[in-house]
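Pasting a structure here, questions to come.
Apart from one protein chain that is not included, each protein chain of the complex appears where it belongs.
Letters are used for the chains, namely A, B and C, taken in the order the chains are written, and counting of residues starts over at 1 for each.
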């Protein structure tokens, strides 16, 4: 039956993960990890998440995962988003979805098991200098030379490349028959010819320009052992990762609303809590509406994908709406907190940064509106 | 010196015209004229306006006008917009601007003098069934046969065609050398081959589909005696008319704000005037800001055009902004007046209708934004 | 969580749609349009009779009162289909405002007397709430009822009585204790429209629908027409308001307008270009599509919460604000897309979408301030939903 409330199991997932994250991930930790001298990642948190089974929530049991659904993973993302869990979680899960979509049984066994066990950090190398969303413009290519593939090119905005054990690199390739297409390569960080340079982002998440200079890869590094055929699996995994990110965003936005409600209820001016002013109440009512809408759209998308159904429009709607919602919620939160929220001491800016960063990743509002327009 | 306040003369123009219109044009009159049994026009009002010199504010003295500037005319439009003066004023002034831009001395003498004297009602026939803004798609054509022009085609949304003594019709034409272009014809309402059918609009202004079946016209009916060359003059007059309409819109919007301020100051709920609620105050502050912005943009456009300067961007900015402003002001006014403003007794809907009608005429917001985009 | 309709729900949706396709005839629609300011005609009465024969007026009632005990979700599906198909309006006042109030607050006698004729659509109700000086501040209402022997004697004036001219009864809020604090002196009663002393005066609206002022001059009704306890009417009244919000928050009609608009853009060439190919139009339509989906999900959420027995006051308010402001936006954007054609009303042969967008544009304000203004709804979301302090 159509029902927008959690099941009992889902409710337990939510409660457990909220409790865990609130205990383990303080704003102080988030700030610290973002400092330049840190890597942006916490190994001890990572280990705990692996132990509790959360790095493999969605990974089939045969690959040492918990065999849960994408909705379960979505709940985890929502709760992770509340506390701003470091982005290695998201980039590694994205890679796992891609491995799941494209990989051979052998590859899944190797890599998904490692991810579930917390033994592999990963990320997906997609965008390029002049090609952010259109792979037709990719200049990163893999040439086949005998039974090897030679990978050359440069990727940008690669999440957590500096920590990744293996990156998944999307390249154009051409096989012996002249057939062209996209291929997903598993590229070890340590492979010869791989070099990288960190980019400086306001969100203090770690992204890099990664250069591939004649990197030699054999067939075991080709996801699914299939070349020129990654489009479909890539689309599946990207849709999943986008929908999941929407839930991360919803989690962050809900947390900002909770903090703001608390702030305006406690802060007094003119002898009354500022939360009793109608203008403040209406701002918050609008914020809550935008976030409730985002949450329903995001769970709808994740839920449909979870059942293996096509949800291209649903994902586009969720991202177009959630991007605007999370950002606007942080912009208005600053308005309501005034100076108190603007000093870094308040931590509010951590969410503001993440809101903007997530708005810009996996396609802005306009990109998704254009997708919808094309399907009208 | 840059100065956004009226000069003494302008202030007098504003005060006189406001007083006149408030005396002569009541909501009751506006409503009556809009009833199907009326023509939408008031001859007695028209005569009074002619006598006081307002139909020729901008018409040179040699053609029996007052020789004022376009800014003076703009002030008149703003005040006319406040009280919803019947649209014959606007369509006739538009025609006069076109005659002024394109006409020969003889034509100006004849037609501008008549307009200034209140002896001619007119309008411009431009849009067609499948061509609202792009004359390249016009199907109304004039063929030259010996020294006559034969006009054939159908125009739509022709303001006040049912009352017009002469209409100005924009048609595609081709001369003997095969040169193609636009020509503006002065077509007497009574000419053989002219037929029309009134359109039904929610705004209750009078617009018609006008059909031209082999209408025969001689050179005296060609504005400026020049064929295939109306583009430039048409652009000038259309820009002027658009900018002036923005001031009509500003006048209407300001009146709605004034009425709403009065209403919310008098209406009590919960023991206080509803205008003391912060939500109400902020709505009105936003409305006032939108209208002040529109007013400055509109006077800037009119003022530049008045000096004969190009102001394509300024007109586009004014119309893009004022359309949204006037409409939003009426939408929010309904919100603030509630049921009291929704019953026709309150007259508020008269402005709501006009706001939407003016938003749609002379190009919507998007059309003008596109113009701006092309000039970036 | 589950974002599909079940097979049964899909079948129900189809059943409603099939029924409506059959009963909505051009003749019926023409009659409704003709009579829109007067009494209902024979075709409309027959249309409603068919609905009542299906038991659909009471589909969501408990079985003990003769209902079909269908879920709130089924009721939502029904209402959305009715709106989507453009079926003549089916008043929800009797079955979904008066009846639930009777279930919850009515005496056994109240229930016995009023529920059967509501179920059979013999009685139609108008909401006697607003007064000239009591709109948003409804609790300040002044229409009085004084007990005189076995009868209540009613005096006063109601406004915004939208179905007054075609209802058999008023669902009337009256002041029964002028000395009590304002929320504690109000009672609810049912008043037949044909009682001596009731006068109706038409009020015309911008949206073109008729509403009324109703005057009560020493109108007498039996003591038993009081519903629930005396002076406890405020609770009955506010409980019923949540239902009204869910109905006003329906987006079925707006969804239909949007689909019709997309179709129009797909087959209309203006200025040498198919409208759907214009980038600015495509983006506007895509934006509306997203918001319509949110409105749809807000509706399903409210229904599923009702079915789970949860309090929906904040969610109903959120839904109402969102859907009603979207109604303005769809009609506003839509008219802009239609450009000059957006001006034409339904009486013009060339009006795209039969002038439906401009009609909706004019109807939208009514939805935004009716059923509690959107400002009050936002207060509710902030105070009841988020727990912010009252002034």
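To be clear about the criterion, contacts are C-beta pairs under 8 Å (C-beta built on N, C-alpha and C of every residue); 3 or more make two chains touch, one makes a residue touch a chain.
Quantities reported herein were computed from a predicted structural model and do not represent experimental measurements.
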Visible chains that the absent chain touches, using the contact criterion stated earlier: A, B, C
From A:50, A:117, A:150 or A:279, residue that would touch the chain that is not displayed: A:279
Hidden partner chain, residues of chain B it touches: 1-7, 10, 71, 257, 261, 264-265, 272-273, 275-278, 280-282, 284-286, 288-289, 292-293, 296-297, 299-300, 303-304, 313-314, 317, 320-321, 366, 369-370, 372-373, 376
Footprint left on chain C by the chain that the document does not show: 279-280, 283
Where the unshown chain meets chain A, residue by residue: 127, 130-134, 136-137, 156-157, 199-203, 207, 268-270, 274, 277, 279-280, 327, 331, 334-335, 338-345, 348-349, 352, 356-357, 359-361, 364-367, 369-370
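Following the convention adopted for this analysis, only the chains that are shown with their structure count from here on.
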Distance from the mean Cα position of chain C to that of chain B, given in whole angstrom: 39
Mean-CA-position distance for chain C and chain A (Å): 42
Euclidean distance of C-alpha centroids - chain A vs chain B, Å: 53
Touching two or more other chains - residues of chain B: 277, 279
For chain C, residues contacting two or more additional chains: 375, 378
